[in-house]
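Only a part of the assembly is drawn; its chains keep their places, and the rest are absent.
Just so it is clear, A and B label the chains in written order, and each chain counts residues from 1 on its own.
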Amino acid sequence: MDFGITFKGFVEPQRARNLVRQAEAAGFSHCWFYDSHILWRECYPAIAMCMEHTSKMKFGPCVTNPNSRDWSIAASLFASLALQSEGRFVVGLGRGDSAMRVMGKKPANLARVAEFTQKVKAMVRGEEVTYGESPEPVKLPWSVGYELPMYIGAYGPKALKTAGEVGDGVILQIADPSLVKWFAEQAISAGKDAGRDMSDYQIIASAPAYMGDMKKCRDATRWFPAMVGNHVADIVEKYGAHSGLVPESLTQYIEQRKGYDYSKHGQSDNPYLDFISDEIIDSFSVLGEPDAHIAKIKELEAVGTTQFNIYLDSGEEEHIIADYAEKIIPAFR
Amino acid sequence: MDFGITFKGFVEPQRARNLVRQAEAAGFSHCWFYDSHILWRECYPAIAMCMEHTSKMKFGPCVTNPNSRDWSIAASLFASLALQSEGRFVVGLGRGDSAMRVMGKKPANLARVAEFTQKVKAMVRGEEVTYGESPEPVKLPWSVGYELPMYIGAYGPKALKTAGEVGDGVILQIADPSLVKWFAEQAISAGKDAGRDMSDYQIIASAPAYMGDMKKCRDATRWFPAMVGNHVADIVEKYGAHSGLVPESLTQYIEQRKGYDYSKHGQSDNPYLDFISDEIIDSFSVLGEPDAHIAKIKELEAVGTTQFNIYLDSGEEEHIIADYAEKIIPAFR
């Protein structure tokens, strides 16, 4: 089991430098940054900065999208980060949620996500690539042939199919083992149907972790199901609640959902948190005393999860990393 | 007199880290990177990397352009770099030369350069900004109010006028004192006509420097007038050779010019170097023994140059920086 942490761009730079050092020493192998360049700081300068303070940790956006940057810019950026970190750059990719909506733009469709995945990987690899926005084909003459891992964030059946067909893994924003299993199986099945070898396919469960008494844990992580609910709403709208295509446990809580304030995306003072039950909070995150963390992560491991990625947005970052270093990660070594 | 160095993205990362450290210790205050993301590596990850190894040195692209990146992406990127370096980020801006041409695209016109300057500065500062490509106005909620210096690369009369009217300085890719004077006066005059206080306006002369016997110096820097000639050709074409708007000394050598291979932009093996006379090479760069360097930079200072920025593309980077540390920069302290 790999362990990851995810930052928002909000973290003060000196603290970010120190947190990645602490996390690397603690045994975390991945560090992810939200990519939503208006709500938060542009994540790639922060990634480059943090790379200078680590030697083994891998970094990537969680998640970027095909519409924020010209594809040759994205490819050059990704290949440059991989090169200057000696291969420690990976990508999480989605359709573009907050990054697009705050500009009044639409997320990309899944065909575009798939095309971005394949063409940006090819450009990073050094191949000549033609894509829609560039009159001339693009080839990076300085490429060193890096094979960029791209993991696709998905919930809905079609996104999971895309993730399985073209991604190197799937990012699931949830830590409920049965839902992770249900989502992951769809992606892997789609990959196998497409004739791919899925033996090294990555299943990344991303969610908050919080330690201590459950009241405090729930208060600190209530924002997460609210944020995730936004994506669930998209799925339910597209595939139909109670259609059999979306699991009941995922759609239930969305029905009372009243709205979502994008200017407070991912923040704990988002006002639309009331409808979320304790059961949902407990299921979506990893909460409680150390033993409860170990037990839940073991369950995630049992259903095929290859990385548990902690959303470090609930405060107490140094404490959470220290607790994982001392009490949780050693149980997986 | 400030001193700067300019890298291409070609430099191997560990060497780049070491060179900026050597340069900062030597007394160089600025480090610039070419921004042409297909020919070379994306420069901003390298800038973020180098910032981690320095504490006073300022960094920026030399030059970026208004068309490579969405403006909110550019603003978020620039503001993020400024924030994580505690104010050590500046911008050099042009119309977009190689970065656009290799994609089969056109450079931006000067109106767009001016609009980019003003709107990106405003976004970085934290203001709400409306621009063409974004349906909704953009405001970076995390801005700390950084006032981003933007220096505009220019040769032609209209570009110099724009540089004077909206820029914080002008970047002149040449080290001939009389030409620097002629260009700079146009920019400053335009700024004064627009009612601006030009007392802190920056005049940045960018050119190769090379030390030793003149034969070796000329061989190592012949590529520079060739590269610059490309821009001169644009000016001559637009404003007319022998029109009085373009100085004769600048247009003479272009008339024998036969072509230019963009795939070898800025490289010393560019095949179109034959037509360039020794006189032109000596005039455009800073060459010879230490005394000759000091004398020419004093001349540049006398005509108002505020920074001599060395294009470090001729090899012997460590030697040039060491020589400037020991023999040249102390003469200006």
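Methods note: a contact is a pair of C-beta atoms (placed from the backbone, for glycine too) under 8 Å apart; a residue touches a chain by one contact, two chains touch by 3 or more.
Here the structure is a predicted model, which is why all the values come from computation and not from measurement.
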With 2 chains placed, the number the full structure-file assembly comprises: 4
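Methods note: only the chains that are shown with their structure count from here on.
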Chain centre separation in whole Å, for subunit B relative to subunit A (CA means): 38
Interface residues, subunit A side, partner subunit B - complex: 9-10, 13, 37-42, 44-49, 51-53, 68-70, 72-73, 76-77, 79-81, 83-84, 102-105, 134-136, 138-142, 263
